[in-house]
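Questions regarding the structure given below will be posed in turn.
Of the protein chains in this complex, all but one are displayed in their positions.
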Amino acid sequence: MRRHTMEVRVIYADTDAMRITYHANYLKWFEMGRTEYLRELGFAYKDMEDEAMLMLPLTSSGMTYKKPAVYDDVLEIVTFIEKLGGASIRFGYEVYRKETGELLVTGHTAHGVTNTKLKPVRLKRELPELYQVLVESAAE
Amino acid sequence: MRRHTMEVRVIYADTDAMRITYHANYLKWFEMGRTEYLRELGFAYKDMEDEAMLMLPLTSSGMTYKKPAVYDDVLEIVTFIEKLGGASIRFGYEVYRKETGELLVTGHTAHGVTNTKLKPVRLKRELPELYQVLVESAAE
Amino acid sequence: MRRHTMEVRVIYADTDAMRITYHANYLKWFEMGRTEYLRELGFAYKDMEDEAMLMLPLTSSGMTYKKPAVYDDVLEIVTFIEKLGGASIRFGYEVYRKETGELLVTGHTAHGVTNTKLKPVRLKRELPELYQVLVESAAE
Partner (left out) sequence: MRRHTMEVRVIYADTDAMRITYHANYLKWFEMGRTEYLRELGFAYKDMEDEAMLMLPLTSSGMTYKKPAVYDDVLEIVTFIEKLGGASIRFGYEVYRKETGELLVTGHTAHGVTNTKLKPVRLKRELPELYQVLVESAAE
């Protein structure tokens, strides 16, 4: 399974008065992770929308918070494909504190694969090149 | 089961370039919902922290996105207690578009019940008054 | 000068690890304030865009931070029209802590008045009804 890692640093905007990272902000970093993951595979999400008229609307998300990230922590956001369906894709995520290697948060986002009118798109048939790359990335 | 309903209106800050509400923002409205739910029960979260030295750190969250909320929609955020454990509490949420009554998003947040040093607190033994109110609210 | 007041309550999402409201969040409340101000005048911003094809893109903003707002504070967001130009409008804002009446933040946002292609629109000539209401609100 191919894993993509990127780093972000926690700023004050990300934290709250509990002095930890506010729990909703991980979803923003998950977005960064999957966008860069797809870009690395050769499929910039922006081009998918503009050229292939393809969208990946969210259908669900979830997170488990194990340990808090604090101000100025460097986080490693790891993204991978958990499951590839006929017209759906599920990404998994792990967030580590870089300095200590501790696993802080795990999560997922599930997406439909649709055209810009939100009609399901069968990747295998309609975008076989992308489908093949995703299959290989999920399995690797 | 006691249900608390509050209204919020979607502003530009809540939306994204897909022209819908960005998925992370529901977690913010869930926070509003459970805070007002507890306040209605007579337990302002601020006082719980300041006086009872009690915290409700998140352990997990999840959301299912059924339909998108768009700019200027008035949303009804419904909050309820899904499950009350010995030293844990799980809130459930439903988000409706007020104008049409459509259910847009469902979700949950699970919390530990701890002291300010993050040690678990047995509500039934240590804060029987709050425990009793929560039990009744969950069961009603 | 007509002044519109609305209340918001500071949640954890609004705060940061300094234990105060993160400074960028006031801009979000300014957006709420001017949206409700215009709605009160009979011009919902959504309809202005959808029907009158009118937009109010930001050209500048500024804030002065006098005192911090903290978790669970109820804030009064006061909005007014500072200046009405031929194809521009400048809103002023004041943020008070409701409980104490202290002035916490002052600010402004300046906007062009344009069509949906961002071409300036002369309000007085093209939307005299709205222009008249704005003039009266600014002067009152």
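A, B and C label the chains in the order they appear, each numbered from 1.
In this section, a residue touches a chain if its C-beta (ideal position, glycine included) is under 8 Å from a C-beta of that chain, and two chains touch if they have at least 3 such contacts.
No experiment lies behind these values; they were computed from the predicted model shown.
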Touching the absent chain when the full complex is considered, from C:25, C:79 or C:137: C:25
Hidden-chain contact residue, picked from the options A:7, A:72 or A:136: A:72
Chain not shown: contacting residue from A:32, A:53 or A:118: A:32
Missing-chain contacts mapped onto chain A: 9, 11-13, 27-28, 31-32, 35, 44-46, 71-72
Positions on chain B contacted by the hidden chain, ascending: 12-13, 15-20, 22, 24, 70-71
On chain C, residues whose C-beta touches the chain left out of the figure: 18, 23-25, 27-28, 55, 57-65, 68
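Following the convention adopted for this analysis, only the chains that are shown with their structure count from here on.
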Interface composition of copies chain A and chain B: same or different, split at half: same
Relative to chain A, chain with the most remote C-alpha centre: C
Where chain B and chain C are represented by their mean Cα positions, the distance between them in whole Å: 29
Inter-centroid spacing, chain C versus chain A (mean Cα positions, whole Å): 35
Cα-centroid distance, chain A relative to chain B, in whole angstrom: 25
Numbers and ranges of chain A residues touching at least 2 other chains: 18, 24
